[in-house]
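The complex is shown incomplete by one protein chain, all other protein chains being positioned as in the whole.
Up next, subunit A:
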Amino acid sequence: MNLFEYIRPTSVAEAIAAAGEPGSAYLGAGTNLLDLMKGGVTSPNRLIDLTHLPDLGKIEQLPDGSMRIGALVKNAALAHDTAFSKAYPAVAEALLSGASAQLRNAATVGGNLMQRTRCAYFADPASACNKREPGSGCDAIGGENRHHAILGWSESCIATHPSDFCVALTALDATIEIEGAGGRREVPITDFYLLPGDTPHEETVLEAGEIIVAIKLPANAAGFAGHQRYLKVRERTSYAFALVSAAAALEIENGTITEARLALGGVAMKPWRSAAAEAALAGLSPTREAFEKAAEAAFADARPSGENAYKIELGKRVVARALAMAAAGTPERMPALPASPFASDTGAIAHV
């Protein structure tokens, strides 16, 4: 790890001013940043510690019924907040399917949004990587790329975004509240992340020095509370990143789907909202055929970026299954294995 200057601002304005200097990075809990610094992947020369800032640690219900989550709220605290998990159960399920209890206790929601890709070549400074070092090439192309993208990738970068939380937020139309030297602005999460194109080192719309202050979930997203799930297929039951995941939410009236929401994880460099799948579901009854039709629509544009064609078939099955789980209804209690395909509906022990 490189040596750095440690700065502990006492206000958001002070933090933004400090981060204006080139080479600065914000420090949340550090569970991603310190990991990358230990590996020599990033080497900021100033760390601006956000964790002592006042007022960024609240979960509030706003007068219009929306919920505002301060950027420093811990992943675990949000998932276990009763009012929050009742209104947005798929977000809670997504959070609890990520990382481990220890990491969720430490990690901030702002840091979760900003975590970097898990592409192994990105993490290895000896490899060529356009994201880490613009113009150096991409060793994942033609390399070990079973975990890489099938949607929205480019010839410059085929990495995926690793967050589970963001996938559920994307399905439910979250917005990100950002503050910078020029004031505050709000960006829908669907516009927050950038696809790689020719500039894979540019990952979000955040300008230098800008800080995420909060995440907002609209009041109408709670209308899906009775029918929403997150499903995450991984290489082991727990404590692993998604191969493919899906957040599905349905509004069902008199046996007909009136509105559907679907977002995918593990498939692209951003959480992938599928308007085509949502449109395919509206007006249908919640049947297996409808869900399979939506799954086809969700992956109509998918293309393998290497040894990962399996992800397209897997993704379709994950979508159909997540929609069926959502249609069956949000379970009263968080499943023992959140977001797991191995969790049985009855709560019976499904693995040894």
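Please note the rule applied: contacts are C-beta pairs under 8 Å (C-beta built on N, C-alpha and C of every residue); 3 or more make two chains touch, one makes a residue touch a chain; residues count from 1.
Keep in mind that, in the parts below, contacts and distances are computed from a predicted model.
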Undisplayed chain, where the name is taken from the UniProt record, one of "(2Fe-2S)-binding protein", "Benzoyl-CoA reductase, bcr type, subunit B", "Ferredoxin" or "NADH-quinone oxidoreductase subunit F": "(2Fe-2S)-binding protein"
Option from A:Ala101, A:Ala208, A:Ala282 or A:Ala300 whose C-beta touches the chain left out: A:Ala101
Which residue of A:Asp35, A:Asp173 or A:Glu202 touches the chain not shown here: A:Asp35
Positions on subunit A contacted by the hidden chain, ascending: 1, 3-6, 8, 27, 29-31, 34-35, 38-39, 47, 49, 51-52, 76, 80, 99-103, 105-106, 237-239, 336-338, 349-351
